[in-house]
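With one protein chain removed, the remaining protein chains of the complex are shown where they sit.
Naming follows writing order (A and B), and every chain is counted from residue 1.
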Amino acid sequence: MSLFETALPLAMLGVLVLVLFSGFPVAFCLAGVGLVFALVGGMLDMFVPAQLFLIVSRIWGSIADNLVLVAIPMFIFMGIMLERSGVARHLLEILSVLMRRVPGGLALSVVLMGTIMAATTGIVGASVVMLALLALPVMMERGYDKGITAGVISASGTLGILIPPSIMLVIMGDLLAIPVGDLFTGAVIPGFLLSGLYLVYIVVMALLKPERMPRLEKKPMADGQSLLGLVIRGFLPPTALVVLVLGSIIGGFATPTEAAGVGAFGATMLAMVNRTFSFRLLKDVVQGTALTNAMIFGIFCGATLFSYVFRELGGDDAIVHLIELLDLHDWTLLLLLMAIIFLLGFFFDWLEITLIILPVFRPIVMALDFGDAVPKDKILLWFAIAVAVNLQTSYLTPPFGPALFYLRQAGQGYLTLGEIYKGIIPFTLLQLMGLLLCLIFPTLVIWLPSYVGY
Amino acid sequence: MTFLLVTSNVLKASARRVGEVAAWCVVALILTVMLDVITRRFIVLGSTKLQDLEWHLHATLFLLCLGYAYVEGEHVRIDVLHSRFGAKAAAAIELIGAALFLVPFCIVVLYYGWGFVAHSFRLDEGSPSLTGLPHRWIIKSALVIGFTTLLLSALGAITGALATLLGARPPGRHHDAHQEVGL
Partner (left out) sequence: DSKVKWKMAATFPSSLPQLGTLGKRLEDQIAKVSGGNIEIRFYEPNALVPPLEVFDAVSMGAVDAAFSTPGFWGGKVPALQVFAALPFGPAAPEYMAWFYFGGGKEIFDEIYAKYGIKSVMCGMLAPEGSGWFKKEVLSVDDLNGMKLRFFGLGAKALGKFGVSAQLLAAPDVYPALDRGVIDGLEFVQPAIDLKMGFWQIAKYYYFPGWHQQSTFFDLMMNKAQWDKLSPTQQAQIESVCGDNVRYGIAEGEAIQLPALKELQEKGVTIKKWSDEDLKKLHVAVDEVIAEQVAADPDFARAYASFSAFRKDYATWKDIGYLK
């Protein structure tokens, strides 16, 4: 490949960063930069107009005609309904009362909520928006540091892509020809490990810098309210909802995607029980859902155009070429691959990255030898989960971390993007630590699948 | 200039109306899912059809609200620097961005999307699973309608920004733009 051929797609990335900081909507910057470079490609005979038809194919075939993504609006609806009807507020109030002796109690409960939600969906947009709606106002009110709040919400909201069931793991299974069950069980320990790292970090920070996560001084109860009353009022309804949603999956009534609908329906019922439901409220929730949902899908549409043009201009080849050029072996190659995936994560979503990396590196990785550290037949599984952890991180890395955008938009009026960028850094480091642990101790990945007996 | 402002408001209002109506698809979606989940155990209603309907509602919901979200300033921006720009600089960015990025995006999708829908119409395309919903061109039209409203909202932003640059009272920051227009 000539230097120019390598440079052109890389220039796309540079231009994108510059354009994004203009403050024009991210979705349309992605689309616009993609189209400008399609035009450049056209002038260099690398692109013909008919190829633009694939933009429509991609928006239709992978974003609209997609039964997984159906869960997103329903989860957003559930989040907004819980927030507007006061159910979420009651829950978090009671949680902060119950956990007032635990350092960083409120932040810990958000991580736990994120972990529970991760078992129902693998869709980051849905869970980040929902956690932001539920927890952000209360955390701000309680005087939590903005950075910590932003980090906790976005990191916990991305756990769903790792903890099964997860669309990402299914697609990776297809691309690598690994049974889905192996990937699902393999991801369990790393997923909980990350969740555990967040928890430890929160407790340590709460002890070292208590002013960033202030404890609740007095009980927020009005006179005559008993703790028991508060628990029944605040705790019972959302717990019933969680039982309903998880129960519908475990009981075999609903798929994980359908469970989002069950949750949205249940949240509406709760609002009715709470006597906060009205047509006015429903209209509010419906309009709010439509707007947030359109924001998320706007990014999907822009991103699919951008990564398509990047691929047509030889971006994938440039990356693969670069890696092959270095001609590395085993551990160094593995680390380089991880570093490249991490860097790609600044610009692309997981699907595009897996499409660049996995098919090409499947045979290469299978041929690697890590001695006694990893049995030969488990290398691919271990590699896949390490990639999955790495890709989860890509949701969080500025400037183009989708989870950060979702948080920014769902938390309007509370957080600026700058504050979110700053707050996410420690969590990105925790993610990298989790990734390193999985690489250094492959047992974390391969033990459970073997134990389950696959 | 009044002409620009009025045009801008009319364009934005039409995108908003479409979105406000399409927003209700989410309620239909939730009910469809509940219907499928509840009835699946007892009767054969044809889950494939219901599951097709689910993504049809999802597609309509997000496509028809793209323009609505732009009018309401809901599309996320990296506003680290943006918040420091003056009203005129912000209007200039909006003008350039909409004219250079958003309008061409809509035109490309509409041009090729038209062929896409027409092809489906000529075939009277149905679900590839045979047991699903027929007449795919109906749902595919949502793509064209959705990007048309996005185009209208882009033209609304362009005329609005032009008016601002020509000295009209600058509209508020994006997230409260709808209060300004007062629809």
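Here, contacts are C-beta pairs under 8 Å (C-beta built on N, C-alpha and C of every residue); 3 or more make two chains touch, one makes a residue touch a chain.
Given the structure is predicted, the values throughout are model-derived calculations rather than measurements.
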item	value
Omitted chain - touching chains that are shown	A, B
Residue in contact with the excluded chain [from A:Phe253, A:Phe346 or A:Phe370]	A:Phe253
Touching the absent chain when the full complex is considered, from B:Ser8, B:Thr32, B:Gln51 or B:Ser141	B:Gln51
Selected from A:Gly32, A:Pro165 or A:Gly345 as touching the chain missing from the view	A:Pro165
Selected from A:Arg89, A:Arg215, A:Arg233 or A:Arg311 as touching the chain missing from the view	A:Arg311
Absent chain, residues of chain B that touch it	40, 44-48, 51-52, 112, 115-116, 119-120, 123, 125-132, 136
Positions on chain A contacted by the hidden chain, ascending	50-54, 57-58, 60-62, 65-68, 70, 122, 164-167, 169-171, 173-182, 184, 249-258, 308, 311-312, 316, 351, 355, 359, 362, 454
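The working rule: only the chains that are shown with their structure count from here on.
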item	value
Whole-Å gap separating chain A and chain B, where each centre is the average of the chain's CA atoms	24
Complex contact set, residues of chain A against chain B	20-29, 31-33, 35-36, 52-53, 55-57, 59-60, 63-67, 69-70, 73-74, 77, 248, 253-254, 258, 260-262, 264-265, 268, 282, 286-287, 289-295, 297-299, 301-302, 305, 399, 405-406, 408-409, 412-413, 416-418, 421
Of all residues in chain B, those that touch chain A in their complex	19-20, 22-24, 26-27, 29-34, 36-37, 40-41, 51, 54-55, 57-59, 61-63, 65-66, 68-70, 72, 74-83, 85, 90, 93-94, 97-98, 100-102, 104-105, 108-109, 112-113, 115-116, 140, 142-143, 175
